[in-house]
Every structure is written in structure tokens, then in C-alpha cells.
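Shown below is the structure under consideration.
The complex is shown incomplete by one protein chain, all other protein chains being positioned as in the whole.
By letter and in written order, the chains are A, B and C; residue numbering begins at 1 in each of them.
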Amino acid sequence: MKSKIFLLLALFAVLTSNAIAQSSFDAKFQKMMSDGFRAEGIAGLDRIQQDETQKFCSNPKLINTKQGALKAIELQKLNMASIVQPTDGKYIGDWKNGEAIAQSGRGATWTDKPDTVNGGGCYNCHEINKKEISYGNLGPSLWNYGKNRGYSQELITYTWNRIYNSKAYNACSNMPRFGHFKLLTQEQMQDVMALLLDPQSPVNQ
Amino acid sequence: MGDPMRIRAAESNGIVDVKILMKHDMESGQRKDSAGKLIPAWFISTVSVKAQGKEVFVADFGSAVSKDPFLNFKYKGSKGDKLVVSWVDTKGDKRSDEATVS
Amino acid sequence: MKQRFPKASMRKTFRFVLGLIIIGGVSAAYAQSTADEIAKYRQMIADGNPSELYEDAGAEVWKKPAGPKNASLEKCNLGLGPGVIQGAAAQLPKYFPDTNRVQDLESRLITCMSTLQGISAQEIIDAPIQKGLKKDMDALVAYVVTASKDQKIKVSVRHPKEKEAYELGKRAFYYEGGPMDFSCATCHGSDGKRIRLQDLPNLTTQAGAAAGWGSWPAYRVSSGQFWTMGLRLNDCYRQQRFPYPIYGSELLTAISMYMAVNANGGTMQTPGLKR
Partner (left out) sequence: MNQQRRELLKYTTVFGLMASAGLITSVQAEEWNKAAFEGKSLDEVFKALGTNTPDKSGAIVINAPDIAENGAVVPVGITTTLKANQLAILVEKNPSPLAAEFYIPAGTEPMVTTRIKMAQTSNVYALVKADGKWTMAVKEIKVTLGGCGG
């Protein structure tokens, strides 16, 4: 009996000391982050304040647990709910503009101005038009995107949602939430949609 | 007065392989500064290389030679040759450095 | 035997050939040849690394008396004893008892410049990139890391503060934020990834960290500048759309510690030459 109590006490001591160590580590980390950055140009310190999705995705250990899987579903719902469909009902814009947006990786850095037109940076991570040989592979190839998948309304809505807020489908997707954080305007997203989904777009040839 | 160059010259079978790196911005006149103003052209226009006092190589550059220019050429020579590399740029700045063939 | 060419692959081939015709010879066939040609490009520019120009300048800065105390840096202790440069960068970051903290090369050079030469540390931190005291720093870094070329990366985590810096760096590596939701891990957390045509080392593995950590600082062809690790990380955070990381901060040292320890056993190929 005595030894059981002792064991329990010992366990408690280990747990609390772990917890104390953890919270002191957390405090050190927070201090390091807040001392480590300063605001510059359009990049304010608010950018290191995390929303719930970012907080969750910064913890790779948690993501791979059962609890993490449940949290991911909850966050996906949250992100899905924030998506706004195009206010003018138009999903497909001009693929030529879309190509230019896909090529440009500019915008939102501290060397950009508040009026810098953001690009989508799509080629950084995706193969899109095969004519562009300089493309990244963090995301899947989008060559023949519409042609391979058909041009259904379902696909169109899905694609809009993916560009607007990729975290609606995968809580820790590597793809920026272009609509959610207003990285692209509605018109720009319509143009990128056209690049992928206009049957005339070179992507679908 | 420009910054020092890096000159490497090594002889093998009677041929001296010369590699030169020069420190220069080589402004093309096409670039804009952060305020959107065109940065005027300013580049090395001529590089001359002498071995034992004799001219063995001359390069004339336009505005399209890269920043911190690199040159590689070969001439018939020997170990111990004294090389003098001189450049002049479009503002009249000059630089001369020496090296010995190894 | 009849099925030697399955239909699917025939269709693929057909589509491929069709693709070739339609887009005028630019096609998927590039994948391999693109990689080969990029490799050839890198090999060609590797001969004649302009970092050497910075290294020469750094040797001068190291020896020249400067600052209010009019002293040189020849007694600077980078971890292997006063004035020892050979191999020093391969063992950084590390814990220094005199400052009671873990320091990377740049943070340590700031300490030397302030204690030996009397130069204000804040002045170095605040100097604009590539100018004034930062220009001296760039040259010094080029000089010091060249003296570790071909050395084995050997960074200690024996001291509790070293271990802690590693853990803090790891956490910062996975810290997601900004309007694009990026962390270091977004691009450097898995194998075989590229942005455009640039390979992204997986810094969470030994091989990737050795390739990444081991080839910076480097002369960067696209900017025509020599970049220290401090500047490399500064631009990573800029591209991550984060605010501005403070030069010489604990944060940059911790991130460096995370990469360097992961890279242990690899080889310093510094200074590198990058796109």
C-alpha cells in the first residue's frame, strides 16, 4: 500500500516537473519569437500571431495522433465555412491574366509596397502550362486540369474553394489560403480558375 | 580604386591556364533602384593581361558582362611568369593586380 | 507477349507525341534534360566562385586594427581558442562560457568586435544589409567559413543550453504564420521537392541538412552578393512573409543550431555558390 502511494507520488512529481519544464520551455520560446522579430514595411508583428489552424499545424507531433485527426476535421469545417463564392456568380475569367498571375510570386513581403499587386506564385509549386519548364513540385501537376477531370460545376466549385481556402480540405495543406487572407482578389481568382478550367486555356490542350 | 582581383594561373605542358575574378558591380544601365530610378551604366570596359611584360590577352566588355566578372583563357608560357592584370571602367576607375604562374 | 505495350502506356505515348506537336517541341521530355542542363550550369559557374573576393577582403578586416580600441580581431575566440580560425565554423553554433549563451558565427563575431575592438554591438545589428559594419561582417564570415571548407560538421549538444537551443530551433522551424501560412517546414520538410527548378533540401534529415547547412554561406548569383547564414535566413523569412528577423538574435542562432546539429557528420562546402 505504502509503496503504491509512493509510486503515485513519484509519478505525480515527474508529471508536474515535466509540466513545469514544458511551460518554462513554452515561455522561453514565446520570448525568443517576440524578441526575434521587428515590424518592417507592410510586414507587421501581427503576422507571427497564429490563428487556430496555424497553431495546430505548427505541432507535427499532434497532427499524427487520433486527437489531432479529430482536430483537423474540426479546423477543415471552420475553414470551409469561411469561403465566399464569387459575388458576381462568375467563376471563369481570363486565362491569359491567369497565366500572368500564376507566374508572379510577388507580394506581401516587407520589400513589397502596400499597393504591390500580388501574384499567385502557382508555378513555384505546380506544373501548369507545360511550356513553362521552370516549375516546382510541392503541389501536384495541374497540366490538363480541366480536360482530365471534366468541366463539371462540382469541379468548378471545388477548385474555387481550393484556391480560396485550401485548408477546407486538408487542415495542414501547404497551399496558402488565397481568398481567406485576401492574397488574390476575386477577379484574380477568376482568372486563375480560367487558366485551369477554360477549355481554351493552353493548360487544357 | 577598385577592390583586389583574384588571379589563378597554372602551367601544364607549356600552356598557362589563367582564371581571373574581378570585383565590380557591372551596372548595365537597365536596372532600377528601390525608388524606381534607373541606375546609370557603370562597368569595366577593358581588361588587359600581360605576361612578362607582353600583352597576352585583351577583353573589351559591354554592359552585359555579369557582376564580379570572370575570365578564363590560356596562353603559351611557363611557371614563374609574372602576370599583370589591369582593368579600366567606364568612369575611368582602374585596378591592376599581379600574380605569378604556378 | 501480346500485351507488351499495354494500352494505357500507348495512349500516354500518343498523348505525349500529340503534346509535342501541339506545343511545338516543349514537352515532358524536359524533366530529365532540364535537370542535366541545370547541373551543367551549376558546374560551369562553380569554377571561379566570387566568394573568394570576399574572403580576401575578410582576411584584411580580420588583421586590421579597428574600432575605438584600435585592435584587430586576431585574438577572437571562435570556440577553438583565441585566433584559431581553421575548422572553427564547422563546430558552430556552440555554447560560450564568457557570454553564457549559445552563439553562431555571426553572433560570436559581434561579441569579438564589441569586446576586442569596442565597436557597439547594436551598431552592427542595425547596419543596413551589405553596408558599413555589415559589409565587414560579410567579409569576415567569408574568410572564416573558407577555413572550414572540407571539414566535418561537428556541432555539440552536450551543454544543456546547446540542447535547449536545438529544441527551440526545432520548434521555430515548424512555426507556421503570416498571410501564406508558411513555416520553414512547408518547403524544407520533405524529400525531393523543388520551388521552380531549385531543389529544396529536407532540413529535417541528416542528408538534407548537410546539403543545406553545409553549402551556406554562399555567393548568390541572382543578387550578385555574398550571403551569410544570417542574411540567408533573413530572406527565408521575407519569402515566408514573416516580419523582419533581428540580426544576431537568439532566434536565428536557434534555427541555425537546429540545422547544424541535424547536419552533423556532413561536410562543410563553404563558401557555396548558389543561383
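Heads up, the rule we're going with is that contacts are C-beta pairs under 8 Å (C-beta built on N, C-alpha and C of every residue); 3 or more make two chains touch, one makes a residue touch a chain.
Because the structure is predicted, anything quoted here is derived from the model rather than measured.
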So which shown chains sit in contact with the chain we cannot see?
-> A, B, C
Which residues does chain B use to touch the chain missing from this display?
-> 15, 26, 28, 30, 45-48, 50, 53-67, 69-76, 86-88, 94, 96
Mind listing the chain A residues that contact the chain we can't see here?
-> 103-109, 111-112, 119, 121, 123-124, 133-134
Even though one chain is not shown, chain C touches it at residues 33-34, 37-38, 40-42, 44-45, 195-198, 221-222, 224, 238-239, 275
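What we mean here is this: only the chains that are shown with their structure count from here on.
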Between chain A and chain B, what is the gap in Å from one C-alpha centre to the other?
-> 48
Quick one: chain B and chain C, Cα centre-to-centre, how many Å?
-> 29
Per-residue overlap in chain B, given as positions that touch at least 2 other chains = none
Chain A: which residues touch two or more other chains?
-> none
Where on chain C is chain A touching in the complex?
-> 19, 22-23, 26-28, 30, 34, 164, 167-168, 171-172, 174-183, 185-187, 192-197, 200, 237-239, 241-246, 249-252, 254
Considering the complex alone, what residue numbers of chain B touch chain C?
-> 3-6, 19, 21, 23, 25, 66-68, 70, 72
What residues of chain C sit close enough to touch chain B in their complex?
-> 47-48, 50, 52-53, 56-57, 219, 224
